[in-house]
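As structure tokens, the structure follows; a few thoughts come after it.
Only one protein chain is missing; all other protein chains are in place.
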Amino acid sequence: MELLKKLCSIRATSGDESAMTTFMLDHISKNSKDWKVKPEVLHGDGFQDAIVLVFGKPRTAIFAHMDNIGYAVSYKKNLVRIGGPRGESGWKLVGSDSKGEIECTLKVQWLWAAGNKKEELKYRFKRNIDRGTPLSFKPNFRETEKTVQTPYLDNRLGVWNAIQAAKNLENGIIVFSTYEEVGGGSVQFLAKYIQEKYGVKQALISDITLATEAIKPKDGVAISMRDKGVPRQSYLRKIIAIAEENKINYQLEVEDAGGSDGTVLQHAPGVWDWCFIGPPEKNYHSPNEKAWKEDIKAMNDLYEVLMREL
Amino acid sequence: MELLKKLCSIRATSGDESAMTTFMLDHISKNSKDWKVKPEVLHGDGFQDAIVLVFGKPRTAIFAHMDNIGYAVSYKKNLVRIGGPRGESGWKLVGSDSKGEIECTLKVQWLWAAGNKKEELKYRFKRNIDRGTPLSFKPNFRETEKTVQTPYLDNRLGVWNAIQAAKNLENGIIVFSTYEEVGGGSVQFLAKYIQEKYGVKQALISDITLATEAIKPKDGVAISMRDKGVPRQSYLRKIIAIAEENKINYQLEVEDAGGSDGTVLQHAPGVWDWCFIGPPEKNYHSPNEKAWKEDIKAMNDLYEVLMREL
Partner (left out) sequence: MELLKKLCSIRATSGDESAMTTFMLDHISKNSKDWKVKPEVLHGDGFQDAIVLVFGKPRTAIFAHMDNIGYAVSYKKNLVRIGGPRGESGWKLVGSDSKGEIECTLKVQWLWAAGNKKEELKYRFKRNIDRGTPLSFKPNFRETEKTVQTPYLDNRLGVWNAIQAAKNLENGIIVFSTYEEVGGGSVQFLAKYIQEKYGVKQALISDITLATEAIKPKDGVAISMRDKGVPRQSYLRKIIAIAEENKINYQLEVEDAGGSDGTVLQHAPGVWDWCFIGPPEKNYHSPNEKAWKEDIKAMNDLYEVLMREL
């Protein structure tokens, strides 16, 4: 899990993902010679900071977003959210601006404004930080025999899962997307490109979901039957059947909120079947996201069979 | 109205419309030989569960969505909404899962959670239902001399209206879309396909609106001047002029909320003029939707002249 640890330490708030792009291109370039099939690597002009890997004759695409949530400095000592991180006083944030490296502390306070309780996010630091500077959670990787806990399991674990799938992949596409945490911005054109060029119409969303009373850690990888978006149920039934046949430890999730790159695909002008598949984590969107290794293993196994059989 | 009755009995919650697709393809195949022009029928791969009929040299497309609202089983005895159905204890719901046919009862209860009133939807049934199973309103078609009342007037009446229009249609397109009740998911690619292939830029949205204090049953078919979306007013004025000339009984609707396949067209990357035209109904999004035959007649008449003259 050294690779996952490294991935979780990279700062790549939505809209500013180039550090992930650079790391991933380097990793792919060094490792893809050992994969069963060496993929074509699409990136750069026309792809912004996203990366697309094409293996053989693809039928299905894995989408794993590389960006992370965080905070941006607005005015004075104030912060605005990038995506939907929770906020708790004392969390450590890191970044850099024109004056150098930053390690500061989040401070959450509540005000009464016009009869309503209003949250204010601030940073505490020895100096002022440049306006607009993005801040990420400070790396803090904790591994035990059964669990892994770190900022940004969401979605570096999804990225890591896609890399595991790459190793034995013969036919398929892997998309490392950007902008997911702010509702999308690259999947729209990436989906268009791969559908028009390769005719791919099936997608798997490699991402992380919330542990809840119903979706519990150690109960297997979650196959989402719906969130805010509703995947076509015939595609879902095909996926569930493959999970059954292959004796994957999975659980079915049914929510009416939450979105992902899948929601973007549903509303894109392409013909997409999509399904969100990922492990549940505790402490969602905090620096203490925690997942269980047995669920992660189930995720890896399910992606492997799905990419082969779908 | 035997056809309408049949249409209203089919279960096709958003994302799971294949029963409607099968029925419609069969109906079109059996009846289109008696239509003035036999259309080209597009469906299957690249269309998901939607159907497109192409007549002659099309200038205008009718969009009628085939999907219906309903509920999906989530955890324990809980339900989540598919689209925006209301909910009242006692309503009869039907569906099927791995253990067979289901006829169960909706139960609505209110909880206090964190100081807020929160609604809970549950089903009552002799056994547990498979997670994710979609449930539809139980068929209950009631016809009088002047009215028709049934679950799913919205939008089987819009589909039925499109079939009436098909009979004498010489030039035009009819799109039977999916996913409308959850904010769209097929119109995006259907619109792209027909605009790129046939150059069609004009749309009519064959759907049902709410009866209100201002939009009353028996006052004619409603031409929506706007809802959440704002159609181009020059197109609207053309439609109103045609309705006037042809002495159609119509009323003008002006709302600032509500959406349809028209809203999807407005935000799609195509060049679309669109207008929502349909009768008002009482008991919107309940099992007791009710419309008046004279408004339905006005709808049929208006679509016929519009498809000829626009």
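Observations
As written, the chain order gives the labels A and B, with residue 1 at the start of each chain.
Everything below uses one rule, namely that a contact is a pair of C-beta atoms (placed from the backbone, for glycine too) under 8 Å apart; a residue touches a chain by one contact, two chains touch by 3 or more.
Predicted, not measured: the structure shown is a model, and the values here were computed from it.
Residue A:V182 is the one among A:V94, A:V182, A:I242 or A:V305 that touches the chain missing from this view.
For the chain missing from the display, the contacting residue among A:S9, A:Q48, A:T150 or A:S286 is A:Q48, taking the whole complex into account. What subunit B contributes to its contact with the hidden chain is residues 201, 213-214, 225-226, 229-234, 236, 252, 254-256, 266-271, 273. Listed here are the subunit A residues that touch the chain not shown: 14-16, 18, 46-49, 72-76, 80-82, 131-132, 134, 179, 182-185, 188-189, 191-192, 268-269.
In the analysis below, only the chains that are shown with their structure count from here on.
Averaging C-alpha coordinates per chain places the centre of subunit A 35 Å away from that of subunit B.
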